[in-house]
Every structure is written in C-alpha cells, then in structure tokens.
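All protein chains but one are shown at their positions in the complex.
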Amino acid sequence: MIDQAPVLIIVIPLIFALLTPVVGLWRKSLCYFWILTALALSAAFSVTVFVKVLNTGTIHYNLGGWTPPWGIEYVIDHLNALMLVVVSAIALLTAVYSRKSIEKEFPNKKTAFYTVFLLQATGFLGIVITGDMFNLYVFLEISSLAGYALIAIGEDGALFAAFKYIIIGTIGASFYLIGVGYIYIMTGSLNMADIAALLQQVNNTSVIHIAFAFILAGLIIKMALFPMYIWMPDAYTKAPSASSALIAPLMTKISAYILVRVIFTIFKPEFITANLPVTKIMLWLGFAAIIYGAIMSIAQTDFKRMLCFIIVAEIGYIVGGIGLFNPTAIKGAILHILNDAVMTAGLFFIAGIVKYKTGFHNLTDFKDLFKKMPVTMGAFVIIALSVIGVPPTCGFFSKWYLIKGAIIGNAWPFAAALLFSSLVNVVLFFRIFEIGYGFDHGHDSGGHEELGSGSLISEAPATMLLPSMLVSLIIIFTGIYNQTIITNIIEHVTPNL
Amino acid sequence: MKFKILSLFFIVITGIILIYGVAGMPDLADPDSPASRHVSPEYIQNTYKDAHTPNMVTTILADYRGYDTLGETTVIFTAGIACILLLKNLKGRKSHD
Amino acid sequence: MQTIESIIPFVAVLIAMAGPILIILFKRWPNIRELMTFMVASVTFGLVVSMAPSVYNGTEITYNLIDILPEVGISFKVDSFGILFALVSSSLWIVTTVYSIGYMRALKEHSQTRFFSFFAVAISSALGVAFSANLLTLYMFYEILSLSTFSLVTHHQDKEAHFGGRKYLTFLMGSSIAFFLPAVILTYYYTGTLDFNRFGILTHSIPDYMLVVMFALFLAGIGKAAIMPMHSWLPSAMVAPTPVSSLLHAVAVVKVGVFSLLRVLLYIFGTDLLEFMRFDGFLVYFVSITIIAGSLFALKQDNLKARLAYSTVAQLSYIVLAGGLLSVSGITGGIVHIAMHAFGKITLFFCAGAILVNTGFKNISQLKGIGKKMPVTMIAFFFGSLSIIGVPPLGGFWSKWNLAMGTIEYSEIPILVVLLTSSLLNAAYFMPIVYNAFFAKDESIVYTEVKEAPLLTIIPPVFTALVSIALFFYPDIFLNLARSAARSVLGV
Partner (left out) sequence: MIDFIVTKYNYLFYIVLFLIGFYAIIVKKNLVKKVIGMNIMQTSIILFYVSIGCKKDGTLPILLDSDLHSHAIDAGKYLNPLPHVLMLTAIVVMVATLGVALAVLILMYKQYGTLEEDELLKRIK
C-alpha cells in the first residue's frame, strides 16, 4: 500500500470524482462527505509520501511498470512532496469550507459542482507529482477546464471573465505545448530527467532557446505575472466563494512551481545564466508586478479584487526572487510559494465568509465585523499580518530571504519594491481593520458599557470558521518552524550556484 | 485600426520568433532526427514483444503511456460535467432580450 | 561574566501574553476579570524580580526558544540593561492596573475587556523587547507592540481617535517596515548574526557609506524613540484613555523605542565603532535639537496631556544621549533616566487622568485654583514635575547629574548647556501649572461639587511620587544596574 502511495494520491480523487455523479443521483447531500473522504485520503497519502521522501530521498514511481523514458514516471523530490502536502491540505480545507456557501449559492447544482471541484484538485495534484512534460500538460488542462467551469458559474459578469480566461488560458497552454514540442524534436524525449540529461548536448541551439521562451511565456500567462495578469482579477472576483478559495491560491502558485521545475530541473541553471538574459527579465518583471500590483490594489473598493492585485504582487515576489538567481533569494521564492498559497487561501476564506454573511464583498461590508465576528476577524488579522510581513508569521520569513537575496544580488530596486509592497499592504489591511473596527464619526460613543455585547455576535458557520482558524494557526507555525522547513526541505532543492 | 496594426505587429514578431526557432530544427522526415532515434525505436522494436499488438500507436496509447490516456478521458469527463454544471437549469436563467 | 540558562524570561513574557485568555474568559464578571489582570501583572512582576538578584550580581540569563533563521533564533537574554527596563515596566504595570480599574469604571468606558487584553499584550511585548537576545526577536516584539497599542490608542472609536490612530500607525509601522527592517537585514547580511554583543557586531570592514546608511536607517526606523522629526505620533496618541497614555506613552512604548535604539547603538554598532565613525558627536547634537525643541513645543500647549507628551519627547532624547556620551557617567545617566523619568512622568499622567475623571477638564487654563479642591493630586503632580526637572530630593536628579558628568567626562560641554537650558524650560512649563493650581484664582471657573478624585485613581500617583522621592535616597539598584551596563559596553 505504502509503495503505491504516490499513484493513490491522484487515482483516489480521480475515481471518487468519476463516481460522484452516481453518489449524487442517490443522495445529493452525500456528495459533500464523498469528496471530503476523497481529499482526506489523498491528503493522508500525500503526508505518507512526504514522510517517506524525508526519510529516504527522492521517490521514482513508474506507472504501469514501464521504465522511463518509455513509460510515464512520477518523481517526488523534497520540493513537490511538500507541494503535494500543501495542495492537498488546502484542497481539503476548501472542501470543508465550501459546504455552506454552496448550499446558499447553488443548492441544486451540488453534484456537478463537487465533481468538478474534485477534478480541479486532482488536476493540481497531478501537475505537481508528475515527472513527464506531456503528462503535466494533460493535468494542466484538466485543472484548467475544471477551473473555467467553476469560475463561470459565479455572479454577474463571471461568464465573460471565464471566457476571457478560457481564451488566454488556452493560449498559455498552447505555448507550453509548443515548447514541449520543440524540446521533443531536439531530444526525442518527454521525461523530465531524461530531457535534462539530453539537453546538455543541444543547449546552444536556437530551438532550445525558443522552446524555453515559449514555456516561460506560457507559464507567465498561467501564473498571471504582470503584464499577463489581465484575465485574473475578473475571474477570481466573480467566481463563487468556494471556487475562488480553491483556484486563486493554487493555480498561480502551481504555475510558479512549474517554473521552478522547468528552470532548475529541466533546464539547468547554467543554461539559464549562460545563454539568455532571462534572469534579468524575470527580475524586472517581478519588480514591475510588485509595484503595479501594489498600486492597483490600493485603488480597489472590492475586497476580492483587491486580493487579486495582491496576488499579482506576490507572484512578482516569487518570479523576481527566482530572477535574482542566488541561493538565498531562491530559498525565499520557494518558501514564498508555500506561504503565499496558505495566506491567499486564508484571505479568500475570509472573503467568502463576508460574502456569506453580508451578500457582498466590498470593503465597506466589513463594517463592525470585529464586534459581530470576533473569531473570524482574529483569524483575518493574523493572515493579514502575514501578508504584511510581521514576525513571527510565515510571510515575514520569505520576505526576509527575498530581501536578503536582493541585497546579495545588489538589486536594490527590488528590495525597495518588496518594502514598498509591505507598506502598501499595511495601508490596505488597516483600512479594512478601521472599517471593521467601526469608528463612530457622529458623536462620542464612549459611555455605554458593553451593552448586550453577547447578543451582537453572529459568527460564521463552523465549517467556514474552522478552516480559517486552521489557516491562521498554520501561518504562525510555519513561521516559527520555517528554519526546519528550509533546512530539511528547501535546501535540498536549491541549486548550488 | 490602431489596435489592428499593433496586434499585426505583435503577431509578426511572434512569427519571426517561431521561424527563428524552427531554423535549427531537423528537416522534415529526417530519419536521423533525435525524435526518431531516441525513445521511439524501442517502441517500434518492443511493441509486439511487450503487448502482442502490431499497432504501435495502440500499444503506446493504452500501455506505455496509458496513464496519459486516463488523463485524456478525465479531460472529456471534466468537460462533460462542466457543461452540465453550466447548462443545468438553463431555462431558469432570465434573458435580457 | 557568568551565564546561566533559564526559561524564566520566556515564561515571564508568555504569561503576560497569555493574560488575555484569562481576561476574555472572565469577561462577564468585571471584578474577576480585573482581578485576573492584577494577578497576571503580579506574577509577571514576581518573575522579573526573581531574576533581578542574579543579574545584579553580574550573571546573564539566556534562553533560546527556537532557531528561526540560520544563527538567529527567538532567544532571550537578561542583562543589567534589560532587567532595569523590565523592572520599571512590570512594576508600573501593577500600579497602572489599579489606576485603570478606577479610571475606566469612573468614566464607564466601553469595551473594557478588549482594553485590558491588549494592555496585557502590550506590556508583554515590552518585556519581550527588554529580554531580547538579538535584533530579530527585538523587532518581532517591537512590531507586536505597535499593533497591540493601536487598538488602545483608538479606544474611544470616535473621529479624533480614528485620525490619531491612523497617524500613530503610519509613523510606527511605516518607519519600522521602511527603515528598521532593511537595517536589520543589512546587519544580518554583513555580519551573519544578529546577537547583541557588548562590543557591537558591526566592524570596520563594512564600507563606511554602508555604516552611515545603516545608522540613518536605524535612527529613522525606531520611530518609537520619538526623535524629531519622527515625534509627532506621540502627541496624537494622547487621544487614548489616560492609563494608556501614562503607562504606554510615558513608559512602555516610548521606552521600548529608546531602549531599542540604545541596544542598537551600544550592542550592534558598539562604542568603538560609534566613536570611530564620529556617530557619537552627530547623535548628541542631533538629539539636542529634540531636547530643546520638544520643551519649547511643550510650553505652547494648553492641553495638559499634550504638554506632557511634548515633555516626554524631550525627555526621551536625554536617554538617547547615552548613545553619544560614551563615558561611564554618560551612559549610566542615560540608562537610569529610563527608570527615573518613568516614575516621574507616570505620576504626572496619573494626576492628569484624575483631574479628567473628576472634573472633565483637559486644558491647563481651566486648572486655576484646583489645588484647593484636589490637594493630594496636585501635590503628587508637584513632586512628579520636580523629578522631571531634576532637582533633589527626587530621583530625576540622579540621571541629570550623571548625564552632566558625562558631558564633562566626554568633553561635550555645549551639551551641558543644552541640559541646563532644558531643565530651565522644564521648570517653565511645569511650575506655572502648580502655581496656578494653588495660588491663582479665576472667577469664571467655579468648582462646585468637586472633591478629591476616586480613591483608586489617587493611590497610584501618590505611590509613584513617593517612589520618586525614595529613588533619590536609594538609587543604588537602578544606578548600579545602569553602571554595570555602561562598564560592560565600554569594556572598563
């Protein structure tokens, strides 16, 4: 059983997804528990694999027993073992979280929604686990297709947003496919490790340069890096709460993970630095993304839209960090992929709760929420502090490594941009805290001592509250134990430059 | 109009990049290209030995890379369910015209 | 120097940090809730006191909780400098708790549970700063302090509190993220460590321009020290309830600022480097501006709390002088001023709060003749102001005396002139209040029905005033702690 764990991570949710419609035909309300079971099993196997990787090193799993490069292979090293845990955990939390919001938003589409939801999670996990470039494309498309549908069922305007996403997302995927084709024509292989070995001989051809450029372009589109972010704010803003809580944190981060994979596993760092000004371009794109994301997020009045522009900036952190191309910055970037997935998930959980409670997700809808939902807002404060980068939350440490990396690389503008973004986040979140705190501008409100403060409280439902609280705990714990994560996991995958 | 010229310009640039890329590729139908020499010969030579099927495409599709095909069917399944999710209760939606 | 490992400093911080749990648990029963605050404060103080004797005898207590960066952890170290600050803030927390119970109840303030909870968090992070063994731990508690006091500053939740809170946050969070954090990272980048070392960790091998940049970043980044031009948040923060102003904005928050700044100057830069780079000379003249200008601003204020706030701005820079007057007396004087000023200034704030509770008056011009109605309060006020001015027989004398000696030892005679001028200005803005309270008469203001303030708001200022007097006669605890800190950083 343990030996088969890698494939079970994917196959279990896949089979459960196939059977979800059947379960739905029998009892609609069971679908929720059905996919919870699937994701819980998947998460359990992810943890098993993770522990095994920590103990014994990289796992190679040959699907169908065919040796690579003829068959498809799963390769789980420290990086994607950790990614698997993060992705499956967030998917599980989001599934738990989705219950009430789905009941409220589309009570009669539960079966289909949960099926697509599970397929989406399967796609994400498949992307992370695979060691084959074409297999990655297939899973990328599964997750994209599921994502298009999950977004399209949102509020007014979601359809057009989803359509834009379909078109742009397909362009991104096509670019990736072209890149894979160019690599295939020069090496004859699709297996990542095999390609990495074969590329050494053909590194300096124009074909490989263009292949890299197209894969990079495709990923930039998928991860919504400035200036290719245009599909993202609309899509994630209009999507239903449960969908955006699953897709927004994971889609962009997983694309960033693929980028790390492509740069450090398939193309070797020597290729990247020797042939193309890629690192410089990535650094400056990251810089532009941070500045642009920060400025645009101030201009928003819609909470979810604001979060989208925060994501634009955070993607800038990651790409810029990789672009700095020194071990410290890369450590920071990889740590930030993980941290940001958790933080963004938390923020979208909060957005969903606000929407559930008030029906909208504008900044002004936070009014008096500190009084009404103290626990939710407590979790929100912790998540927000992590986005701002206050120790000991995890957001501080990735930022620390990134800034230190920028100093090592003499990239002062990038360091300044990171600090600027932190300052902007202070403004963004404290603006919301002020609204939530409920300042009374009319008259002096002092004087009434805790009048019926008990009756005012109307907390979010437990299925929504618990995931949010868990996220805030995870944020603090990963912050405190970040050194453990870095030395035991991330340092194994940071290249020696 | 301006937009059209701009996008034409952009497309021409893309085209030039693509042509620059293919310039270094092996010729069409070159039997010595890497794609023909690595990996694929083994498929051709072992297909009957491994799967007792003379059709190599079938062998690869259903056996060597059968997992891709599982993904492929999942893609179709996803699309189907996605359409159901989207189009269910279609009549219930109000139209603007 | 002897070092022992002990979990006590961490426990002290943790207990104070966990205080809110107890407070929230008992929120429905105000009496038990306040008892809990009191108990948490007492236990914390007890823990701090329990460490004092061994530290006094030259032992350092260290505790490493967990490594969070290579070579850097959340770790605690109690040395004589830290214990001095911790003793002051934890002892005054108990006094302030008593006072706030009286004050908050008399004014029937809302959200008292929130108030006491954040109060505990704020003090806990002040202790954390005092016990930090490295710059990162210090930075962490520094930020938690900014955040937890935000809610206290904006307690009234009205328009004024809104803008005061916004200004407070802009200055403190803004400066710490934009300047303090990069300075910390630069330090880490150049030295690979962040641990406080009594000879400093920065060395000559770092380019000079970088040292200058880092010095400037630290100076601008530690906004809580309220050195001009980063001072204007402090008067704005006076919109907070008086217990907050008294403990946090006379003791905890601002002292955390100067404490952090001195930690950075003496234990990161080190006295040798400060002297070598001539930062010392720049620093003393730079803060002299604040000393004089703060006092002048204070003269203009009619609002009593605002006047006290500007006075605090000026007095804080006395403490910073320790980083520039690198002689035993100079550093001793600066450090011991943390304690002396705390006891003096908190008395003044307590009195201001008592007057507010009793009469509702906030302005100095309204206080003519009030001494006859509230004699105890105003006498306490009188002693508090004497301590700030620095005349015997009050504790404030010792810090000014040592600073004055320091200027002579370190041959910065112009600063002696600044100190004397400032003392005169202090007298000029405090004495009229006391004089008017007792001897002036204003027919337009009639104090009918004004009696002495509630007992719980009277005892604390009287107590702290007495402590101020006692500190003149028995200053040895604080003086010796400060002196041993001074000796260790100077290596004599």
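In this document, chain identifiers A, B and C correspond to the written order of the chains, with residue numbering beginning at 1 in each.
The criterion applied here is as follows: a residue touches a chain if its C-beta (ideal position, glycine included) is under 8 Å from a C-beta of that chain, and two chains touch if they have at least 3 such contacts.
Nothing here was measured: the structure is a model prediction, and the numbers come from that model.
Although it is left out of the displayed model, the omitted chain contacts the following shown chains in the full complex: A, B. Among the residues A:Leu177, A:Ala213 or A:Ala242, only A:Leu177 touches the chain that is left out of the figure.
Checked against the hidden chain, the listed residues A:Val128, A:Ala149 or A:Leu198 yield one contact partner: A:Ala149. Residues 134, 137-138, 141, 144-145, 148-149, 152, 156-157, 159-160, 162-163, 166-167, 170-171, 174, 177-178, 181, 184-185, 190 are the ones on chain A that touch the missing chain. By the touch rule set out above, chain B reaches the unshown chain at residues 3-4, 7-8, 10-11, 14-15, 18-19, 22-23, 25, 27-31, 33, 35-36, 39-41, 43-45, 47-48, 54-57, 60-61, 65, 68-69, 71-73, 75-76, 78-80, 82-83, 86-87, 90, 93-97.
Criterion: only the chains that are shown with their structure count from here on.
Each chain gets a centre from the mean of its Cα atoms; for chain B and chain C, those two points are 68 Å apart.
For the pair chain A and chain C, the distance between mean C-alpha positions equals 43 Å. Residue positions of chain C in touch with at least two other chains are not found. In chain B, there is no position where the chain touches two or more neighbouring chains simultaneously.
Those residues of chain A whose C-beta lies close enough to touch chain C in the complex are 385, 388-392, 397, 400, 403-404, 407-408, 415, 419, 422-423, 426, 430, 434, 437-441, 443-450, 453, 479-483. Interface residues of chain C facing chain A in the complex, by the touch rule stated above, are 66-70, 74, 107-113, 136, 139-140, 143-144, 147, 151, 154, 156-159, 161-162, 165-166, 169, 173-174, 177-178, 181-182, 185-186, 188-189.
Interface residues of chain B, counted against chain A in their complex, comprise 17-18, 20-26, 33-40, 42-43, 63-68, 70-72, 74-75, 77-79, 81-86, 88-89.
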